[in-house]
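Note that one protein chain is taken out, while the other chains of the complex remain in position.
Then we have chain A:
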Amino acid sequence: MVHWTAEEKQLISSVWSRVSVEQCGGEALARLLIVYPWTQRFFESFGNLSSPTAILGNPKVRAHGKKVLTSFGEAIKNLDNLKATYTRLSELHCDKLHVDPENFRV
């Protein structure tokens, strides 16, 4: 388990307070799908992912990106209890979505 110093938690919270979850979430997920196109295989139900423009404009991508970053926000509020906070999501990604944890790295 990772442990953060008080200073690190401060830095994380203060950066996060400036993040627009809706805008960044959509763009971050879009960039994932554009820069690492093989990740599109997890999002086949999202419709048109045929070009960077399509991906950036895709409403399902935006909505899901927002969901992901909202979840990050929860994690940031619960850094001391991250494992419990993310238990359900961990099971989902492993047991239902079958995502190789290699995809979670940097």
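Keep this in mind: contacts are C-beta pairs under 8 Å (C-beta built on N, C-alpha and C of every residue); 3 or more make two chains touch, one makes a residue touch a chain; residues count from 1.
Simple rule for what comes next: contacts and distances are computed from a predicted model.
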{"item": "The complex's invisible chain, by UniProt name, from \"HBAD protein\", \"Myosin, light chain 13\", \"Aldehyde dehydrogenase, mitochondrial-like\" or \"Septin\"", "value": "\"HBAD protein\""}
{"item": "Residues from chain A at the interface with the omitted partner, ascending", "value": "27, 30-31, 34-36, 52, 55-56, 106"}
